[in-house]
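What you see is the complex with one protein chain gone and the rest in place.
Labels A and B are assigned to the chains in the order they are written; within every chain, residues are numbered from 1.
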Amino acid sequence: MRISTGNIFRLRKTWWRFEETFFRSLMIFSSMVIVGVLLLIIFSIMKTGIPALSFEMLTQTPKGGFYFGKEGGILNAIVGSAYLAVGATGLALSIGLPVAIFMNTWLLKHKKTVNIIRFILDLLWGVPSIIYGAIGFMIMIMLGLKTSLLAGIIVVGMFILPIMIRAIDEALKTSPSGLTEASLSLGSTKSELGFKVLAKQCFPGIITAVLLSFGRAIGDAASVLFTTGFTDNIPTSLTQPTATLPLSIFFQLTSPIPEVKNRAYAAAVVLTIIILLTSILSRVFSNRYKKHSIKF
Amino acid sequence: MKPFRIGRLVKERVNRVWMTLWTVIIILTPVIIGGFLLWKSSMLLEENSLMKLLGSSEWKPLSGKFGFSPFIISSLWVTFLALIIAGPICILSALHLTYYAPSFFMKIVQPAIDILAGIPSVIYGVWGVVVIVPFISGHLAPVFNAETSGYSILAGGLVLSVMIIPFILNILIEIFNTIPVELREATLSLGVSNWITIRSVLLRKAFPGIISAIGLGLSRAFGETIAVLMVVGNVTHVPEGVFQPGYPLTALIANNYGEMLSIPLYDSALMLAALILFAIVVLFNLASRLIIIRYENKYR
Partner (left out) sequence: MENETKIRIENLNLSIGKSKILKDINVEIPKHKITVILGPSGCGKTTLLKSMNRLTDIYSDIRVSGKILIDGEDILHTDKDVTEIRKRMGLLSQRPYPLPMNIYKNIAFGLKISGRRKKRFLNKRIEHYLKQANLWNEVKDRLKEPAASLSIGQQQRLCLARGLAVDPDIILADEPTSALDPISSQEIEKKFTELKNGYTIVLVTHILRQAIRLADYVIFMYLGEVIEQGPAEQFFKSPQTEITKAYLKGSIN
């Protein structure tokens, strides 16, 4: 009786050891797959795109016959995307910063309200960008407006607003409550507390939020698909339509002409590099931010 | 001194008013979006019952026939395929990163996750076209004896799964980190191995969290547009296998917006597509977040 129990126990142990090794290998494999896929994506984008990349590509706008493989570059899309992303990020920041500050100063006492706002912002962040784009376009039709840079800035700005507010909010949340109390007891108003003390204290966090939103703004295609239009020229005013990098990739990739397709690949490299730079920059800032907050 | 002080207080008032206004607008936005879409799609809904629209697979805008089932079913196909691929990988990797991996490994993987999360949809699309689509038509399909151009439900599901991995993974890591380390220590102290502890205690404890992470992934995948559109084929039919092309809801909206004004009721139909999309996304988002909040409150 005792012996058999012992045997069963030993058998179980062996089985456990097998299970442990098996699942552990699966786990390591999964983590490897994730890192591997990232490397594969970057590698294949670079491999197809870099041969097509040239100085001319980055510095010229499309010339006549561009879409049949003739001369020109994607400067229109690069500049258009830059205008659009900067504009949208600026718009989202100018609304988002005050709202985030509002949540962390005036509403500090109303924990429940703040949590509801956070919940709704997270919910809005889950709304697909195509819906923002579709509604934006619908409203433009109703008002009789044409596609333009401004329309794109507003739609993309609204689309990135939730992430902007939440990211700033997370930064402000970590500021020590002693600072808030000290500042208020010195007799400053809540807006002074918010804009002068908290915003300065959390400056690196705000930069991170801006970079994060910028990355979203420059990369999203579905929201600008109907709102910015597409043009070969670099826009000179807010009311003109504009090209963007994501759409330039999207439209040219479907072309049957290899030269045009190559341009899509080249544009993909440009966009990927912009995104990687933004990501690295925000990592640098958030690391510095962490160092800063340890001091407290 | 006095005017200065009054100026400050007036500024404070003014700030308060417009900040409140913006906050209220933001709170109301989901309702505004839902209401707007409902209003815009009401024209179509007045002429056809919702059930008929959802159930029918006949999509002939020119003769006024709008059956949404090919699009909804395509969306479901790619979404579930993405979840089936990404779900296990995310759970296993999150367990690895929280319970097994040395800290230096986390320092390598965390930036990788962040970068994956930041890569734009259209880049994933290009990757899908360059790598996944040829892989399916050239290598995978022959194994299964399937005829396909590669632009298929499977391509959409694969690309989508990579896109939602960072999203689900980050949530899961957070979920596993909220499980008190003492529970793990207490279980290990009973003399069970690491994996048995995870399998029979920690995963059970994290179960609601895992469900909601998957739910959030689902709603993200459901709303993804450009990347899926680029690889899924866009053929209006009810797909019957993963090697067939599909036509998800998001792609329907994106592809047809330009011409919608020339056909009666078309705009209303596309708005209904957006409404269905919005409803499904918000529903899953809402449910998942409520589960997570309840779950996290248990440990506070």
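Couple of notes before you dig in:
Basically, a contact is a pair of C-beta atoms (placed from the backbone, for glycine too) under 8 Å apart; a residue touches a chain by one contact, two chains touch by 3 or more.
Being a predicted model, the structure only gives us computed values, none of them experimental.
Within the set B:L53, B:A101 or B:V129, the residue that contacts the chain not displayed is B:A101. The hidden chain makes contact, of the residues B:G35, B:P88, B:P142 or B:P180, with B:P180. Residue-level contact of chain B with the missing chain is found at 99, 101-103, 180, 182-194, 196, 200-201, 204-205.
Quick note on the criterion: only the chains that are shown with their structure count from here on.
Each chain gets a centre from the mean of its Cα atoms; for chain A and chain B, those two points are 15 Å apart. Residues 16-17, 19-20, 23-24, 26-31, 33-35, 37-38, 40-41, 44-45, 48, 95, 98-99, 101-103, 106-107, 116-117, 119-124, 126-131, 134-135, 137-138, 141, 161-162, 165, 189-192, 212, 215, 218-222, 225-226, 246, 249-250, 253, 264-265, 268, 271-272, 275-276, 278-279, 283 of chain A are the ones that touch chain B when the two sit in their complex. Of all residues in chain B, only 8-9, 11-12, 15-16, 18-20, 22-23, 26-27, 29-30, 33, 36-37, 40, 88-90, 92-93, 95-97, 100-101, 105, 108-109, 111-116, 118-127, 129-131, 162, 165, 169, 192-196, 198-199, 216, 219-220, 222-226, 230, 250, 253-254, 257-258, 261, 267, 270-271, 274, 277-278, 281-282, 285-286, 289, 293 touch chain A in the complex they form.
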